[in-house]
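Here the complex is missing a single protein chain, while all its other protein chains stay put.
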Amino acid sequence: MIIVMNPNATASQIDNINKTLTEYGFTGHSIHGVNRIVIGAVGDRQAIASLGLEAMAGVEKVVPIRRPYKLVSREAKREDTVITVKDVAIGGESVTLIAGPCAVESIDQMMLAAEKVRLAGAKILRGGTYKPRTSPYAFQGLEEEGLKILNTAGRFAGLPTVTEVIDLPSLEIASRYVDILQIGARNMQNFRLLQAVGQTRLPVILKRGLSATIEEWLMAAEYIMAQGNSQIILCERGIRTFETATRNTLDLSAVPLVKELSHLPILVDPSHSTGASRLVASMSRAAVAAGADGLLVEVHPEPCKALCDGPQSLEPEDFTRMVESLRPIAAAVGREI
Amino acid sequence: MIIVMNPNATASQIDNINKTLTEYGFTGHSIHGVNRIVIGAVGDRQAIASLGLEAMAGVEKVVPIRRPYKLVSREAKREDTVITVKDVAIGGESVTLIAGPCAVESIDQMMLAAEKVRLAGAKILRGGTYKPRTSPYAFQGLEEEGLKILNTAGRFAGLPTVTEVIDLPSLEIASRYVDILQIGARNMQNFRLLQAVGQTRLPVILKRGLSATIEEWLMAAEYIMAQGNSQIILCERGIRTFETATRNTLDLSAVPLVKELSHLPILVDPSHSTGASRLVASMSRAAVAAGADGLLVEVHPEPCKALCDGPQSLEPEDFTRMVESLRPIAAAVGREI
Amino acid sequence: MIIVMNPNATASQIDNINKTLTEYGFTGHSIHGVNRIVIGAVGDRQAIASLGLEAMAGVEKVVPIRRPYKLVSREAKREDTVITVKDVAIGGESVTLIAGPCAVESIDQMMLAAEKVRLAGAKILRGGTYKPRTSPYAFQGLEEEGLKILNTAGRFAGLPTVTEVIDLPSLEIASRYVDILQIGARNMQNFRLLQAVGQTRLPVILKRGLSATIEEWLMAAEYIMAQGNSQIILCERGIRTFETATRNTLDLSAVPLVKELSHLPILVDPSHSTGASRLVASMSRAAVAAGADGLLVEVHPEPCKALCDGPQSLEPEDFTRMVESLRPIAAAVGREI
Partner (left out) sequence: MIIVMNPNATASQIDNINKTLTEYGFTGHSIHGVNRIVIGAVGDRQAIASLGLEAMAGVEKVVPIRRPYKLVSREAKREDTVITVKDVAIGGESVTLIAGPCAVESIDQMMLAAEKVRLAGAKILRGGTYKPRTSPYAFQGLEEEGLKILNTAGRFAGLPTVTEVIDLPSLEIASRYVDILQIGARNMQNFRLLQAVGQTRLPVILKRGLSATIEEWLMAAEYIMAQGNSQIILCERGIRTFETATRNTLDLSAVPLVKELSHLPILVDPSHSTGASRLVASMSRAAVAAGADGLLVEVHPEPCKALCDGPQSLEPEDFTRMVESLRPIAAAVGREI
């Protein structure tokens, strides 16, 4: 930590900082600048942060130097983490496609969707069963009935499955039916839920929060990993900005940045980020070119009859065409689909 | 809803929209503009939204006209809602001050804090016992032990109490000890938690999410009220923007705007929004002048020893001085403290 | 500057940094942290920044410590700057009201506006004559004809005048007719224009850019002052955020923050920030309570006939009522109107 003193901080205020540091077992190095003093405090970031130096007299600000996450950091593990679900790998040489409808609606819908996305090249089937909806009056998901449908459709098509969980009961039930759990953007800082999925042994897709910095997102992953579950798959799905022409702003620079900072695999969700099916193919190609380990795409047999997020869902034929267009791009970055 | 068709939408596409509307019992009114057709769809917004018109061929966009919230809206109830906790009213003629430390740390700390804030003019005691922290390694709160301390300190000083709840277990336990529940910014769209506090009969302070629009915030309140609990107190606490000179950007225009759109009372939290104790007094004065029904202020007997958020906590003497400065401003807007 | 090295920076990379610092006359102090080295570089911020250390091998990031502005900083001048235009002071004990229409439209409109705002308590008359409009097809202002009208109306009512300038020709012409120049939000980083107004001896209102940090805003003021003109009046007018319920988000915490960082006076524009006349009175009261040195308010004799920004303009009667409501708030913060 770097403690920046006010230009008019007194000698005794500076002394107090150093005393506090020493008292708790840290060391402080003072640097006399042109018009102020800064103190470099050496020791564990979290421990020094807990000293409350920022509130002490004479302190202007405290600048952390070390990154706050540990287990998820590239420094903790140099090799990429590869997560294997049944025989599907995420984070390895392949770009992994996860596809399916926003919400599980019926067995017919899911059987059709599963078959179509599998034929197109998807390796994992998605389907929402517990839907966090902005309005209490909107369709909230089929819950356990939906999980049974998802499970049946996945087994039928030979695809592992993923669904979003939103609280402890849904986590408990979903764990019996799916292969991968998903934490949605709105729950990225639902720390109790993070800890609970950290105690399962299921892989977890952790979506970035709408207004989460990359550091906060990696800290959310740290919450999961600190509980012993290291099978975490990050997923960039757009952040909230002033621009309203797209539903959110897809932050693709997060892909190479996260790969630099962390060993965890990272997916991109081109559907929620853009909110418009006609932009999904372009952004999928961009995501693969940027180095994403996979995509999470909404595909619905009949988008205009979808109970949820129809405007951003691809029709199966469009998805098939898109996957074909992704193959040479994957090859160009040394991967395959 | 206004359905805006593409400039090159075909007659049969327009026909399809109208047929779909009619089939489900709504009426569509076509307006032929200079280079495109728009269709006004009359009926319940939620019901029309569920038709998935946005995904139908030829549709450019769908513009909702009615606001999506009902029970919390000013149209549903013209008079201001006043919430009474013991003998303290929130939303009436007084500006209600809620004060106390970010986190409950010890009985001594809380007894001192309670006494000091009561003497200064606070009517309700706050103290965090379940702390949602960005880092899994940071102090997470004293939980039930903290609730007992908060309860004791509140009774000692004769002040009702409020604490944040973060999941169903903390809600269940806290309900036994405090008079008001708080939903924090990170949980504003934790819909299960909203529904659960909606099933209690305790007043709830609902903080605005970091990147929540005012409409989403009111929809979160609608989630609570739809469960039967209408004792909701909104709290503006700053939104996330590009500006890093303050921790968040306090959106005071939300105060008059919410009062126009809803009958619910609204507080302002000048501590979390600014993140800097030296800005708290100015922003508190501004909040009262803007028409806020109360303030939620962090006050700690020894900010530099606080386990959490010391830099934004006021010392009791500063809080006392600040409250004195608020009285003439409250009077100027026809209220009292 | 603090130079943070990568955890795996080599000794020779660290050596290179220190050599570069020494070569250019600065000193570097190395602090050996737990898993990396940071180097404190002592010397002029701008000069060190020009060394390009951030691009040198082994450097993770460079954290500036000193603020980049000098002349406008509170450290350069401890007392508040008071700017006097004719007999009107800005930044002193009074809260100064500047009012008038968004755009000068006709002599009748301006004579009426000038008389009404003067009677209500305004001390300076505003009126746009060169309008920066998002659309090339929108009304662009009456230019010199408008300046003549503004000048006449100001003299008639005994009020100094202010208008926005948008380039060198408009600056040159406006300087002949008005008492105060204004740089609008869109031109806050039009550095040539800043330098040009810096070479005049007229007071300048410098509006904050839509997405300008407070630091960038003060740097823009530094551009003006570096040319010799120290009569700068800052004006907060809302920043661009994700919230669309108001036109912009008024950042009132900028008021006490700017007063801490700089000696310059600061106004608030409640009209452009909210974009809605019905929010103007509340936000004006909040601005005065927050410590603003004045307000810049749009008042139009007939808002619904305004050629520009009618929805945010107050009618004269509403302005009068609002000013009355501001007086006790000004008094509460030790000022007068």
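Labels for the chains are A, B and C, by order of writing; each one numbers its residues from 1.
Rule of thumb we're sticking to: contacts are C-beta pairs under 8 Å (C-beta built on N, C-alpha and C of every residue); 3 or more make two chains touch, one makes a residue touch a chain.
These numbers come from a predicted model, not from an experiment.
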| item | value |
| --- | --- |
| For the chain not depicted, the shown chains it touches | A, B, C |
| Residue in contact with the excluded chain [from C:Val34, C:Ala76, C:Leu119 or C:Ala138] | C:Ala138 |
| Selected from A:Ile37, A:Ile90, A:Ile166 or A:Ile214 as touching the chain missing from the view | A:Ile214 |
| For chain A, residues in touch with the removed chain | 211, 213-215, 239, 241-246, 249-253, 255-257, 260, 273-274, 278-279, 282-283, 285-291, 325, 328-329, 331-333 |
| Chain B residues that touch the omitted chain in the full complex | 2, 4, 7, 29, 31-36, 38, 40, 42-44, 63, 65-66, 75, 211, 240-242, 244 |
| Residues from chain C at the interface with the omitted partner, ascending | 46, 49-50, 52-57, 68, 132-139, 166-168, 186-187, 189-193, 195, 210-211, 216, 219, 222-223, 226, 240, 277, 303-307, 310-311, 313 |
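Note that only the chains that are shown with their structure count from here on.
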| item | value |
| --- | --- |
| Distance from the mean Cα position of chain C to that of chain B, given in whole angstrom | 31 |
| Residues of chain B whose C-beta touches two or more other chains | 211 |
